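See below for the structure under consideration.
A single protein chain has been removed from this complex, and every other one stays in its place.
Let's look at chain A:
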Amino acid sequence: MNEETKVIYEKPIPLKNTYNAPYWDAADRHELNVQKCNTCGIYNHPPGPSCANCGSIEVTWENLGSNITGEVYTYIVSHRPFLPGFQNDLPTVIAVVHLEDYPDIKIIANVLNGNAETVSIGTKVKMVWVEATEERSIPQWVFA
């Protein structure tokens, strides 16, 4: 990007911590990495120190790659910015999406090109990655 087109990213950038770092590190590479429980087999998202389904500490990470599609499970359309950066992006669609190939995984993100008229429960979307800084990227949804 040259100086004229460089846009400063004002929205909150995900804070990495012990439990979520593998997810956000993969996001920076434009991949989806999800924690999985080796004991009961569920995908443990959001990730944590152990499985939120069975309590097992046998949790590992599974890389699902970059070709991620899903369906809107539920959503809201926000017309007021409650956090910085969103004032330039109204209305904001915030959607819970369940993944097509892994229906028990639900991931929240914005439907970037959606609005109240175009998004509904069942809308098909695919994951894209928005570069917030040179190092950081954030998964988002657009219409599939």
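Heads up, the rule we're going with is that contacts are C-beta pairs under 8 Å (C-beta built on N, C-alpha and C of every residue); 3 or more make two chains touch, one makes a residue touch a chain; residues count from 1.
Basically, contacts and distances are computed from a predicted model.
*Asks:* Tell me the UniProt name of the left-out chain, picking from "2-oxoacid:ferredoxin oxidoreductase subunit beta", "Nitrilotriacetate monooxygenase", "ABC transporter ATP-binding protein" or "Thiolase".
*Replies:* "Thiolase"
*Asks:* Of the residues listed, A:Cys40, A:Ile121 or A:Ala144, which one is in contact with the missing chain?
*Replies:* A:Ile121
*Asks:* Out of A:Thr39, A:Ser56, A:Ser78 or A:Asn113, which touches the unshown chain?
*Replies:* Final answer for the missing-chain contact: A:Ser78.
*Asks:* Touch as defined at the start, partner being the missing chain; which of A:Lys16, A:His30 or A:Lys126 qualifies?
*Replies:* A:Lys16
*Asks:* List every residue of chain A that touches the chain not included in the displayed model.
*Replies:* On the side of chain A, residues 11-17, 20, 24, 46, 48, 52, 73-86, 89, 92, 94, 96, 106-110, 116, 121, 138 touch the unshown chain.
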